[in-house]
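Right after this comes chain A.
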Amino acid sequence: MEPLINYFIVSAALLCVGIYGLIAKRNAIRLLFAVEIIINAAIINFVAFARYHDTPLITGQTFSLFAIALAATEAAVGLAIIVQAFRLNNDIDVLELKKLRG
Partner candidate 1 sequence: MTDVVFLVVSLLTVFFAILALESRELVYGAVALSLSFLGAAALFILLDSIFIAIFQVLVYVGSIAILIVFVIMLVRRDKWANVTGGNERILGIIAAVLLFSTITYFSLSSSLTSQYPNPTAISNFYEIGSQLINDYWLILQLTGLALAVSIIGALTMAKFENR
Partner candidate 2 sequence: MPAKLATENQLAKSLKDQFKNKIKEEYVESNRIKISTSPENLKNLAIAVKELGFEQVMSQGGTDYPENNVYRIEYHIICVSKKKLRSIIFSIMTEIPKDKPEIETLIDVFPSAEFHEQETFENFGITFIGHPRLEKLLLPEDWDDIPPLRKDYILPGRG
Partner candidate 3 sequence: MNYKLISGILGAFAVGFRNIFKRRMTLRYPEERLDIESGYTFDAKSNTGSAGFKGRHILYTDKCTGCSLCAIACENIADCIDMVQVEGNWPINPKNIMPQIDYGRCVFCGFCVDACPFDCLFMTPEYELSATDKRKLVHTPFQLAVFPEKKGNVKLISDDGVAYHD
Partner candidate 4 sequence: MVNDPTLNLLVGKVSDILDTTIEKNVREPVRFLVNWGRLYSLWPVHLETACCSIEFGAASGPRHDVERFGMLEAFGSLRQCDVLVVQGTVTRKMAPRMKWVYEQMPEPKWVIAMGACAISGGLYMDSYNVLQGVDKIVPVDVYIPGCPPRPETLIQGIIELQNKIRKSKV
């Protein structure tokens, strides 16, 4: 088995990729990708830290369940917003989204 640090670093790498995406991308769908990647990174940490506890905990798994469910929610809402924005603006460049309120 690997030490915990390996999982931690993978998770950190995913987080950084996500942050890069949030900063660099203007396409709303790519932003959504970035957010999903960050959530994934968090979930990996949840599970890994719970597993590496002295007496392995199940709580990490339970919480990652919640996290996954909420990620699904977030994706649904985000995509609905994107579709809506596209209908209004014919564009999904976030910098151009001025009139989301119709």
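In this text, a contact is a pair of C-beta atoms (placed from the backbone, for glycine too) under 8 Å apart; a residue touches a chain by one contact, two chains touch by 3 or more; residues count from 1.
Here is how the candidates were picked: all candidates are chains of the complex that A comes from, given by their letters.
On a predicted model such as this, the values are computed, not experimentally measured, just so you know.
Only one of 1, 2, 3 or 4 makes contact with chain A in this complex, and that is candidate 1. Chain A contributes residues 1-10, 12-27, 29-30, 32-34, 36-37, 40, 43-44, 47-48, 51-62, 64-66, 68-77, 79-84, 86-88, 90-93, 102 to its touches with candidate 1 in the complex.
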